[in-house]
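Below is one structure, written out as structure tokens; the observations come after it.
Excluded from the complex is one protein chain; the other protein chains are retained at their positions.
For reference, chains read A, B and C in written order, and residue numbers begin at 1 within each chain.
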Amino acid sequence: MALKLQKKELIFLILQFLHEKKYTDTVHKLERESAVFFNMPYFEEMMHMGQFDEAQHYLLAFTNLKANNYSRKIFFEIRKQKYLEALDKHDDVKALEILKKDLKVFASDNESLFKEMTQLLALNDFREMAPLSTYKDAETARKLLTVELKKLLRANPLIREKLSFPDFEPSRLLELLKKR
Amino acid sequence: MALKLQKKELIFLILQFLHEKKYTDTVHKLERESAVFFNMPYFEEMMHMGQFDEAQHYLLAFTNLKANNYSRKIFFEIRKQKYLEALDKHDDVKALEILKKDLKVFASDNESLFKEMTQLLALNDFREMAPLSTYKDAETARKLLTVELKKLLRANPLIREKLSFPDFEPSRLLELLKKR
Amino acid sequence: MALKLQKKELIFLILQFLHEKKYTDTVHKLERESAVFFNMPYFEEMMHMGQFDEAQHYLLAFTNLKANNYSRKIFFEIRKQKYLEALDKHDDVKALEILKKDLKVFASDNESLFKEMTQLLALNDFREMAPLSTYKDAETARKLLTVELKKLLRANPLIREKLSFPDFEPSRLLELLKKR
Partner (left out) sequence: MALKLQKKELIFLILQFLHEKKYTDTVHKLERESAVFFNMPYFEEMMHMGQFDEAQHYLLAFTNLKANNYSRKIFFEIRKQKYLEALDKHDDVKALEILKKDLKVFASDNESLFKEMTQLLALNDFREMAPLSTYKDAETARKLLTVELKKLLRANPLIREKLSFPDFEPSRLLELLKKR
């Protein structure tokens, strides 16, 4: 009996094959270009490594800043972390660029929050501002943030159905081809 | 009859001599180091040329940021102009440096004003903020500011008595020496 | 009869599928990670766009700077072009970085050539140096260089056998799976 093979199923089979062959970059590119599977461990890894631009680029295959409140919050929080890390490294040039290029877009949602973020530029240490006084270091903050983002991703209707991978036997694509 | 020559009078005589010989840099250095004469035309010229650091350096020979309200206002306004010009040239790095190094010192006097100045960093054009909407260009702003500063200088007790030069005849120092 | 399917053949089938679905980024990542096929049109495109770092990254999946004389020449010429373009844009900082990070490694092969390249830093226009007097602009130079590099790639034993793609019928992978 012929397999009613759908494009989506084939992509999962290819993802499995590429993963088994350890073609990791290709795996993540295909996840992104096909958008059939959101790889949470990969997303977590990018967040822990501070690869915020890569993480956002990956997210953009599945959603965008305006899609819904979950997505908006996710992008905002990633950019805020990127901003805080630039401030903490006293890289004012980069911080100001992030403020204007990445965070300003959220100013219409919450103007007073944006103004508060701008004020941080004038401080020597953003921990002087009350809500940030508990910020320890980049590593700790990234971990706390990732826990938060995982909740938002699982609650996000655009992501939650793309979090599970079919339960294939090993080397399923090769087996299917051999069986002919 | 012996001249009761005082140090201050001799300095004026030397200033006249140096001025007649067109040793202009020396004239202004001596004005600064002796602090017997505040050269208003020279101050105006620096302001019109946008030589804000030089203007402040000159001022510091006669007063300082904390001396009185006139002086405080004078320094604040010069630094604000320097800040606005950096913003207007989109030199964000310099603007942020001016904010933190030059303007932050005034934050304790007027916190809300300092916060407002910080907000300008996040704008593409500071004219978006109401009180600055009439700012034309650097040249015009410098002229308006200089008019304002001249009033503050003339009202400033530390400066106002140093604004007039004795009414010497030409080449007075040489004449005095020849008369012996 | 069972297909004696080999990993390499399957990768070609997957590349065809990804190409048909227009998953272009994934295609090039898989070309790179599997190194079964060198995509000359893609390489040409990167060169024409001046994406020199990406072009080198792609090349490194198939060969390296020391592999043979063809490869050495290919990498040297790409880096030289990158250097000349930085000089031509008067981006001295970048040019000097390219000289020290990218080109210095070839100094042991040809010391006088490296010294000549260093001399270019002190010129206002590298066209002052005789062999470069005919350099027109980046676009023209990239095209001439790409013609040259294609010859070197086709002559390079590490590349030449990876330049052809199997002659599959359309959607070959899906057909094979349906045939079961």
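Note that a contact is a pair of C-beta atoms (placed from the backbone, for glycine too) under 8 Å apart; a residue touches a chain by one contact, two chains touch by 3 or more.
Because the structure is a prediction, the values reported are computed rather than measured.
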Under the definition given at the start, what are the shown partners of the omitted chain? B, C
Residue touching the undisplayed chain, where the options are B:23, B:42 or B:168: B:23
May I ask which residue of B:10, B:40 or B:107 touches the chain that does not appear here? B:10
Give me the chain B residues in contact with the hidden chain, please. 2-3, 5, 7, 10, 14, 17-18, 21, 23-26, 29-30, 32-34, 173-174, 176-180
Can you list where chain C touches the absent chain? 92-93, 96-97, 99-100, 104, 107, 114-115, 118-119, 121-122, 124
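Simple rule for what comes next: only the chains that are shown with their structure count from here on.
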Draw the chains as dots and join the ones that touch; what shape do you get: line, ring, star, complete or other? line
What angle, rounded to the nearest 5°, describes the rotation that places the Cα atoms of chain B on chain C? 180
Does the chain A and chain C pair touch with the same residues on each side or with different residues, judged by whether over half of the numbers are shared? same
Computed distance of Cα centres, chain B from chain A, in Å: 53
Chain A-chain C separation of Cα centroids, rounded to whole Å: 31
Can you list every residue of chain C that touches 2 or more other chains, as numbers and ranges? none
